[in-house]
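A protein chain is absent from this complex, but the other protein chains hold their places.
Entry: chain A
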Amino acid sequence: MNILEISDLNVSYGTSQVVHDVSFSVKEGEIFALCGESGSGKSTILRAIAGLATEWTGAISVLGRARERGLSARFASECQMVFQDPYASLHPRKTIDATLSEPLRIHRVAGNHGDRIEEVLDSVGLDRRFRFRFPHQLSGGQRQRVAIARALMLQPRLLLLDEPTSALDVSVQAEVLNLLKKLRREQGLTYVMVTHSMPVISFLCDRLAVMRHGRVVETADVEQLKADRMTDPYSQELVALSRGRPDQKSEKTQ
């Protein structure tokens, strides 16, 4: 079953169109990557799915239901987003506890919020003593775990990840990626992930779409990426860049 289907999506900010005729679909349980250079419209697609970018045409359907423009409370419990910068995505004046209980209060979830918060903190690998700290008392990796925990509070089935590791140190990146892998296994989540990094894709993802200038130039399985069998010249170039092949080439020419 396709959990997310996008067809002929065009997104614009004001008068400039950022995404052109993008179509792809994501199966339940899959990790789908959107990659490409900066400004290629990857994050904009996520924002359109989430409802933060409202000027789009085409069709988006999540869990079989067509998506309206904008935000809605029901959609919030099906699909959540994790942002790129963990230093900007947590409210600086709220404790972790307040941040995590907010979605429960918004949706008037019955039961003991404290138990649920501790359960989610456990599942993202954060000690309970972090519960009443403020974000400035946490490291970048811990903050990103909190952001993931917040996205999981309402038990969504689809998570949109906007470069979830690019603002973190390399060692912390690995921890967060492992956490994402573990959470998918345990909770049966589906990820749509925006990333620059080919190693991240080959580590975590099942399929990918390569974007350039707001268009999808190629959709491929991760096996094709690993076996270096991408067909589009631009994708090949991206893969080569990430493997540092241009340097080797320049060594040869020397």
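Criterion: a contact is a pair of C-beta atoms (placed from the backbone, for glycine too) under 8 Å apart; a residue touches a chain by one contact, two chains touch by 3 or more; residues count from 1.
Throughout what follows, contacts and distances are computed from a predicted model.
J.: From the list "Aspartate carbamoyltransferase", "Thiosulfate oxidation carrier complex protein SoxZ", "Carbon-monoxide dehydrogenase large subunit" or "ABC transporter permease", give the UniProt name belonging to the chain omitted from this structure.
T.: Per the UniProt record, the undisplayed chain of the complex is "ABC transporter permease".
J.: Would you mind spotting which of A:Asp97, A:Glu175 or A:Asp232 touches the chain that isn't drawn?
T.: Considering all chains, including the one not shown, the answer is A:Asp97.
J.: Just name the one of A:Ser7, A:Thr57, A:Ser72 or A:Asn112 that touches the chain not displayed here.
T.: Selected residue, touching the omitted chain: A:Ser72.
J.: In the full complex, which bits of chain A touch the chain not displayed? Write them out.
T.: For chain A, the residues touching the absent chain are 50-52, 71-77, 80-81, 83-85, 88-95, 97-98, 102-103, 106-107, 129-134, 136-137, 147, 150, 154.
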